[in-house]
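To start, the structure under review is shown below, and the notes come after it.
Note that this complex is displayed minus one protein chain, with the remaining chains in position.
Let's turn to subunit A:
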Amino acid sequence: MSERKERCTASCIQRAGARQVNPATLLALAAPLALMGCAGDKSILDPAGQVAREVALIWWVMLSFATVVFVSVVSLWLYALLRKHREHTPTQERRIVRYWIVGGGLLLPGLTICALLAFGVPTGKRVLPVPLDNAPVVIEVVGHQWWWEVRYPNAEGEAVVTANQIVMPAGEPVDFHVTAADVIHSFWIPRLGGKIDMLPGRTNRIRLDADAPGRLLAQSAEFSGVGYAHMTFPVEVLPREEFDAWLAARQPEAIEALTATADAATLASFEESCARCHRVAGLSTGDTGPDLSDIGARATLGGGVLTMEEGAIAHWLEHHQTLKPGNKMPPHDDMDAATLEALGSWLETLTP
């Protein structure tokens, strides 16, 4: 019985997830959006997934309603202040007063609350990671000061590990299991929905889905200290096949093969200066800093401070304390520019 109910809820959710908003509504929404500049990589009013879309709709409805209430209350007040005084008998006065207090003080907020809850509570339920018939993709995200560790666990209990980027399939629900390694962070992909806190010692779950392939942004959204402003991470939404290929390219044999191209000198300086904190699959196992195994394939560096292009890593290695003040990588004053450049160009080749 309970199992059936569960399955029913689950299929409802899938249906809700698959439902598309009709184009007319979208157009009606898009017009004011374009006018006021709602678009933006982190704008919650430019939704790219079902959950965010529902919240955006809720916002517009609430805004319209609130505007009506606001304008009426303020106009009533101004009218009461400025209108010509009329004498009332005590009975009339009592009636006026009762009218205002019961109407404005009890009914108005009471009905508003009921409407809002009826509208809002079901939306909240849709984000819950209830079991589905087809188990969704699970992505584990661990917040660190000031970067994200991202893991794709498989059935055998092993995981593909990457950092500071999220790659997810389009058009299907994805469960994010989030936690933190040091202080509290918060997981947020504004155009998909959220957010949910990453707490040390706990794992929180949230279900999101993206409509179509494309590039989005994730943001760590709980204040976490000096590096907090630089915690923006690219979210790559891929068609299912490409996502599978992406994951396959990061399986142990495939990813460890990448390191073969390094020359001995670069490897030695990597061993000496980087390996203790950074993991590169097949080379090192350090885990205090971000995993670098596929760093060359990431869209940005340093939590969004640099776009990945030729020479970006070397530039980062040289100037990271000015680019992202306070980050926990020590300054590389003791290493000459040539070594840093060699390291940078080698790391850029780690592109599965």
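Convention: contacts are C-beta pairs under 8 Å (C-beta built on N, C-alpha and C of every residue); 3 or more make two chains touch, one makes a residue touch a chain; residues count from 1.
The working rule: contacts and distances are computed from a predicted model.
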Hidden subunit of the complex - UniProt protein name among "Acyl carrier protein", "ATP synthase subunit b", "cytochrome-c oxidase" or "ABC transporter substrate-binding protein": "cytochrome-c oxidase"
Residue touching the undisplayed chain, where the options are A:39, A:212 or A:338: A:39
Missing-partner contacts on subunit A, residue numbers: 36-45, 51-52, 54-55, 58-59, 62, 66, 69-70, 73-74, 76-78, 80-82, 85, 88, 93, 96-97, 100-101, 103-106, 108-110, 112-113, 116-117, 119-121, 123-125, 127-128, 145, 182-184, 186, 190, 193-197, 199-202, 204-205, 219, 221-229, 232, 304, 325-326
